[in-house]
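Here the complex is missing one protein chain, while the rest keep their positions.
So that you can tell them apart, the chains are marked A and B in the order they are listed, and the count of residues begins at 1 in each.
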Amino acid sequence: MSPLLAIEDLSVSFTGGGVLNRLINPFPLPAFNVIDSVTLSMLPRETLGLVGESGSGKTTLARTILGLVRAAAGRIAFEGRDIRTQADFRAMRRRSAMMFQDPVASLSPRLRIGMLLTEPQVIQGVLIPDRRAAARALLALVGLPASFVDRFPHELSGGQARRVGVARALAMKPHLLLADEPTAGLDVSVQGDVLNLIGELKRELGFAAMIVTHNLAMIRHVSDRLAIMYLGRLVETGPTQDVFSSPMHPYTATLIQSEPIPDPRRRSQNPAVSGEIPSVFRRPSGCEFHTRCPIAQERCRAEPPAYRQISAGRMVRCHFPLETGGQEPRNQPKGKLP
Amino acid sequence: MSSVADASLSMPDRQRFPLLRALLADPFTCVALFLVIGFLITAVFAPWLAPYSPVKIDVLHKLQPPSLGHWFGTDHLGRDLLSRVIYGARTALTIAMVSVAIAGTIGLLLGLIAGYGPRWLDAILVLTFDSLNSLPMIMFALAIITVLGAGTGTLIIVIAATSFPSYARLIRAQTLALKNSDYILAERLLDASAARIIFIHLLPNVVGPLIILLSMDIPVVIMVEAGLSFLGLGVRPPTPSWGSILYDGYTSIRSAPFMVIFGGLPLVLATLGFTFLGEGLRDYLDPRLQLRRPA
Partner (left out) sequence: MTGALAAHDLSVRYETQHGAVHALRHVDIEAHPGEVIGIVGESGCGKSTLVTAMANLLPPNARIDGCISWNGVDLAKLDAHRQRLLRGDEIALVSQDPMTAFNPVLTIGDQLVDFQHHRRDLGRAQKRARIAAMLGRVGISDAERRMRSYPHELSGGMRQRVAIAAALLTDPGLLIADEPTTALDVTMEAQIIHLLRELRREYNGIIIVVSHHLGVIAELCDRVYVMYAGEVVEGGEVDAIFHDARHPYTQALLACDPARFHERLDRLPTIPGSLPNLTQPPSGCVYAPRCDRAFAPCNTIAPPLVKLSASHIARCHAVTTP
């Protein structure tokens, strides 16, 4: 199957000020990469979990894919076609959609929900005979009552606004949905609701979804494949089940072990990792994780590891990847929970 | 999925006329609202309310103190002062509202363009705003009046030209703050045109503070108009203006002190009315003060 989305060596760099500043300022800040040579692809109908902590560049990556942030280098291809110009991005955005992290803030505050839901069609020039009816149909799709067409965004709860976000994203029947932290700020009992809704609609409408998150407990139930980011680089990708059962990159293992388990009988002993996440301004030499890595060696400080394939579908950026099955993550179920 | 439907039941009923209710709740704003409405009615219905023509000269009855025939007395040319004050309200409010509306519209549009447009355009516009702002108002007014001659139109041009930069700066700052907000990014992802983003999504969200500023500037403009008219640089005689009534009263303050009082009183009341109304509006609309308002 040919990939829906293919990214090759994508980099995004922030420079120290504008052109003028660089000409005048005798001490310009060096440019630094917030996204550094990311290579990633997605198949149609696939769910990819893009996982990382704050500062890992996961949101920037999602925004770069849709052209909201300009890439410094690399290549993006969508449905087999290279995306180079703004016109290409526009054509791609017509077949994709994004859900923002803050559902209320991503809805224009002075417009009613009915207007907001049908706006994508109006902008794309799709003729809709009855805007209210179209809005009601979209509300029904995401399980909200029709009376919501006259509501304002600030009158919705977090879960409801999230549903409106889903409806708005799916109004144009996209082939790719990028969801940035779709469960941030939601209670666990509502979080499942939103994810189930996305899952159902995915089966029905057949789009691919990239879910950007730091929530490991949630993503393992939702995604087919995981991509783990650290300081703007991908450190590991692979099928979700495999990554959880046998992480290869020490950072992935760390993340999985750090997640608190809701079971007082299996409390963690020592924190899996010490130290702080470094800043992209001062990216560590060699492997960027060596400052916190429990198994770092001399080579890791000097030489950046290559992003290489270990087995079918599993890529890792590490000189000394953990043995498959050798590491026994604490979160591995010993017995089935009730 | 039924979960979401139930929550709607707990929504409080939306009150009708929330703005009016909020304004009437504060005694100062309430009084201010009645003053402003009173002045508006006076200005609109001046021909019906004024007992005499404001320009009819009757030198035989000049400088008469208040009487039943002339409630406010007559001025040094024997014109009925009450009629002149009533028509003066028309002059003051017309000039204030027209010039503030023109300045507000220009400021709104240029501010939105500067805030949302490309950076080079922003730089040029900000430079323009700053240079206009740095001109001393009176000097600028004198220069324009020298070129165009004194009169209502000139006055409006002077006031609009000197006040729009501050409105534009306010709108630009608001727009810049919202430019990278999630909902504007979301609109950009939908490929909404710049015009659509500016007029449908940015404008309604930046206009609130501008309306407050405009309403608080109306009394300032009324004062400026009166001041320039007092100096003989505003509306041309015989058009009645509170400023020129004050000037006429000032020249004969010993023989007819009532002229200064009746010329000055409406000025004070109008200024207070618009200022307090502006503050009431600000309290209602300013999100930073919304804690004081019931949810």
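Quick notes on this structure:
In the analysis below, contacts are C-beta pairs under 8 Å (C-beta built on N, C-alpha and C of every residue); 3 or more make two chains touch, one makes a residue touch a chain.
These numbers were taken from a predicted model, which means no experiment stands behind them.
Only one of A:91, A:146 or A:261 touches the chain withheld from this view, namely A:261.
From the options A:145, A:192 or A:284, the residue with contact to the chain not on display is A:192.
Of the residues in subunit A, those that touch the hidden partner chain are 53-54, 187-193, 195-196, 199, 214, 216-218, 220-221, 240-241, 244, 254-255, 257-265, 267-268, 270-274, 276-277, 292, 331-333, 336-337.
Convention: only the chains that are shown with their structure count from here on.
Put simply, the C-alpha centre of subunit A and that of subunit B have 50 angstrom between them. Chain contact summary for the complex, subunit A toward subunit B: residues 18, 63, 66, 68, 90, 93-94, 97-98, 100-102, 105-111, 119-120, 123-124, 143-145, 147-148, 155, 157, 159-160, 163, 168, 190, 193, 197. Subunit B meets subunit A in the complex at residues 1, 3-5, 7-8, 11, 119, 181-183, 185-193, 196, 200-201, 204-205.
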